[in-house]
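A short worksheet on the structure shown next.
Just one protein chain is left out here, and the rest sit where they should.
And now, chain A:
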Amino acid sequence: MTQAALKVDHLTKDFGHGRGIFDVSFEIHPGEVFGFLGPNGAGKTTTIRHITGFTKPGSGSVSVLGLDATTQYNQVMKHIGYLPGEIALPVNVSGWQFIHTMQQMRGVKDDTYLNQLLEMFDLDPSGNTKRMSLGTKRKLAVVTAFLADPEILILDEPTSGLDPAMQAQFIQFMVSEKRRGKTILLSSHIFPEVEATCDRIAIIKDGKIVSQVDANKLQNKDVKTYELFFKTVHDRDLAANELGGAKSKVGLKVKVKAAEVGDFFANQLKGRHITKLVEDKFDLESYFMNFYRTDKVFKTI
């Protein structure tokens, strides 16, 4: 078996009053994109702080490529690029100064990848960090976090507070890094970006992992579900007899194997009086909302 790129093993950190993380375990394999979902305050950032060695575990351990993240954190950092959730750039330096300092501290002498990143994000790092917009700051943070081209990327809510266009840019970046074989831990509570990138997803709630799922199985990429709407009920019933599927209130839900989608559209729908066709996409959001819901009962005022 290949060595896990990142392994969190029965990690517990109790801050008291029920806050903290409790017995968190997961493994990320090399080249895998791992989604770490959970509401605010569930323990995503706390877990990440253990991976970067900023916090020491109460019990349990974290290892990155076999290195202990708590004691050998400086070795671990050679392989990790970490984008903090809160963008707090040093003040009173220009973007270039910041980039050059980080280059020196990480011992990067080659500018090739840096230039690629700058181009990809269309970033002009001149000017004082204080006067940059949130989007520019976040871009600068990404560029400095990943300029050493590390093999493991840890992103803590990378798109929160960004406009949709810029969110798309970040998702594009993650997808392209995934293609280059990077291992990615993406902490987020934004479903589309998790859906677009992740191979596996863990959901954390109140400091505990409540579910770990394979994103591909969840999305059911092998079978597509379509809901068909017909001109008349008669048309619907006719189709139901021939195509099978389940009748809904006014339409018909049919499941089609991904490989047969072409045949389905070309032949089986031919001659039917269809008014509307909707793909019944798997909805990550509604799936996870079950976990998000609090068990608390609110008193009506």
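Please note the rule applied: a contact is a pair of C-beta atoms (placed from the backbone, for glycine too) under 8 Å apart; a residue touches a chain by one contact, two chains touch by 3 or more; residues count from 1.
Convention: contacts and distances are computed from a predicted model.
The protein name that UniProt records for the chain not on display, among "ABC transporter permease subunit", "NADH-quinone oxidoreductase subunit J", "Mg-protoporphyrin IX chelatase" or "Cytochrome bc1 complex Rieske iron-sulfur subunit", is "ABC transporter permease subunit". Among A:Asn40, A:Asn74 or A:Asn241, only A:Asn74 touches the chain left out of the display. Contact with the chain not shown here comes from a single listed residue; of A:Val93, A:Leu162 or A:Val175, that residue is A:Val93. Note that of A:Ser63, A:Thr144, A:Gln169 or A:Ser187, the residue touching the chain absent from this view is A:Thr144.
Chain A meets the missing chain through residues 49, 52-56, 73-75, 77-78, 80-82, 84, 86, 88-93, 97-98, 101-102, 104-107, 141, 144-145.
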